[in-house]
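Here you go, one structure.
The complex is shown incomplete by one protein chain, all other protein chains being positioned as in the whole.
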Amino acid sequence: MVESKQQWKAWLYLSPAILLLLVFTVWPIFNTLRMAFLDGYGNMAAMGGATFEFGIENFLKVIDYDKFLDCLKTTAILCVATVPVSTALALLIAVALNSIKPLQKTLQTIFFLPYVTNSIAIGMVFATMFNIVGYNPVERAADTWGIINLVIQFFGGEPISWINQGSSYTANIVVMIVYIVWNALPFKILILLGGLQSINKQYYDAAKVDGTRKARVLTRITIPLLSPMLAYVIITGFIGGFKEYSSIVGIFGEKMGPPDDAGRLNTMVGFVYDALEKDRQGLASAGALILFVIILLVTMFNNKVIKKHVHY
Amino acid sequence: MSTTTVMQERDVKKRTFMQKMFKIFGKTGTYTFLLIMALIILFPFYWMIISSLKTLPEYRQAIPTFWPNEVMWGNYSKAFTTANLGNLFLNTLYVGVVSTFASLIITVLSAFAFARLEFKGKEPLFGALLATMMIPGELFTITNYITVNQLGWMHSFTALIVPFLVSVFYIYLLRQNFMQIPNELYLAAKVDGTSDIKYLWRVMIPLALPTLISITILKMMGAWNSYIWPKLVANDEAHQMITNGLRNAFTDTTGQADYPVQMAAVAIVSAPLFLVFLCLRKYIMQGVSRSGIKG
Partner (left out) sequence: MKVVLENLTKIFPSRDKKSGKEVVAVNDFTFEIPDGQLVGLLGPSGCGKSTTLYMISGLQKPTSGKIYFGEDDVTELSTENRGIGLVFQNYALYPHMTVKQNILFPLQNLKGKDKLSKEEMLDRALNAARLVQIDELMDRKPSELSGGQQQRVAIARALVKMPRVLLLDEPLSNLDARLRLQTREEIRRIQKETGITTIFVTHDQEEAMSISDVIVVMKLGVVQQIGEPQSVYDDPKNLFVAKFLGTPPINVLEGKVVDGKVYIGDDDVLDVTGVDDQEVYIGIRPEGLEPNDNGRLTCGLSNIEVMGRDASVVATNAASANPVVRAIINSDIRIDTTSQTIKFNVKPHKFFLFNKQTEERVYFEVK
């Protein structure tokens, strides 16, 4: 009696979740796969009665499309540059935070602040910091080079056009790296500091008794014992990096590039959404699947590398 | 082995002095490093606020001022009207509250079923749900865009709310929490004739409150920061969300834009999250570190 009553009760409680998941999670998996393998699929056309051949044309088109390779390049550069930098910085900050007592809570709060910001809104702030504010038409020179350039000039460097008309791809990427690292730090610091605080203090006492120098404690004890957390932030960092999109919108706007070269900094996700908005769902699906496979491969590769070094 | 030690010959006084110096240098170094990093983290916020209070000519000065000569509170009212922020706030709040509330109900009921009830196919179903977490969201978006279109939900709050009501991850999180509550409590409640809903309300929800608060905050933050999906399905004035509205109102980040007003708008949009964070710091940091979501 009780058993059967529990049966229908369980399904009743689960029904809203299951219904929604079927429509918005399960169906999309199949449908996206289907669309990806229907040559040139477009939803509007499909509703208009058009039929599509089964094939791999979408994938070929995606790979053939030169802008897709640019997207892949930008995405990969951003990943490879930001993940190690932000992880290393976060580790140093977490270790330093863990070693102090006064001000620890305050500093911890400050380091978490970028997390509770809107990445598009603060992207706009970063844009103004790198921005050359205005040209003086008479002297044909910039009025204000922006605060970052002023700092560079203060230290005797040459100002650079970071995101304006005529800026170089390298300069654009550097701006993105700075912003993404700034944005990625809080999450990594939080996870790593949590990990540090859960390490048994006796290992540090033991290291002290053994006369271990600070640098050696870090490399031989802290990092190995923290390796599961490090692995976690590195893997999630790569996954997040391959899905980078809105931070670029924050700085460059929806043009995804400096004014004279729109789309220069487009990423994989940006590519997928562009295709989607142009009613080329087949292409978008193929792009999304390729992204999925890349993420999967990178994660598997990471896992393999990490497994050798991680102590659980 | 003998007690002759490698460290016996030593000048104790010199060692004592050296180790004190090292300690002072170490501490100074640590604090210097942390404070410099903290300044770098804080600088954009500072720059946002002072820029938002400057006049455009002052903002454009070749030698920047680090505090506005003339404090322009007017930038804020101008930002508010230019970007129609009032309307955007209301839209976002509406979507945030409704979706959080509905999502909590669905999550609690599902987590309860998975944690406490026995039914056929429970384990495989739960496993299948967890498996969907591995797939990146972009894959769903493409079809959901079509689905929403075919359901006639384009340009409506429904399109903004319904597709994201179920989060497998939150169900998982809450189920783990519920499972820690001993089953005997549930059986005892059954013996006393307590209904499931009453038991949930009186026993499980209070015990799982921290998790529920974390879910609420993360969900609200999600609504506040969502950009891509609203842009696709509801980018009209009546339903526009705050991030989209902000980005649309100030399309230019370079060139001849009115930067102080832009910064004022950014400050207004950032303020609510900051305030919530300062009040509920503990829950947010706990929630984020437990869920490990990068949002």
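List of remarks:
Order of writing sets the labels: A and B. Residues in every chain begin at 1.
Please note the rule applied: a residue touches a chain if its C-beta (ideal position, glycine included) is under 8 Å from a C-beta of that chain, and two chains touch if they have at least 3 such contacts.
All values reported here derive from a predicted model rather than from experimental measurement.
Across A:Lys5, A:Lys73, A:Lys208 or A:Lys307, the single residue that touches the chain missing here is A:Lys208. Although one chain is not drawn, the whole complex shows that of A:Arg220, A:Lys278 or A:Lys307 it is A:Arg220 that touches it. Interface residues of subunit A facing the missing partner chain: 200, 202-203, 205-206, 208-213, 216, 220-221, 224-225, 227, 311.
Panel shows subunit B; residues 1-8, 10, 12, 15-16, 19-20 of it touch the chain omitted from the view.
Just so it is clear, only the chains that are shown with their structure count from here on.
Centre-to-centre separation between subunit A and subunit B, using Cα means, comes to 15 Å.
Contact residues on subunit A toward subunit B in their complex (touch as defined above): 3, 6-7, 9-11, 13-14, 16-17, 20-21, 23-29, 31-32, 35, 43, 89, 92-93, 96-97, 99-100, 103, 107, 109-122, 124-129, 131-134, 143-145, 147, 150, 163-165, 182, 184-185, 187, 190-191, 194, 214, 232, 236, 239-240, 243, 245-246, 249-254, 258-259, 269, 272-273, 276-277, 281, 284-285, 288-289, 291-292, 295. Those residues of subunit B whose C-beta lies close enough to touch subunit A in the complex are 26-27, 30-31, 33-34, 37-38, 40-42, 44-45, 47-48, 51, 59-64, 105-107, 109-110, 112-114, 117-120, 122, 125, 129, 132, 135-136, 138-147, 149, 162-166, 168, 171, 196, 221, 224-225, 227-228, 232, 242-243, 246-247, 250-256, 259, 262-263, 266, 269-270, 273-274, 276-277, 281, 284-285, 288-289, 292, 294.
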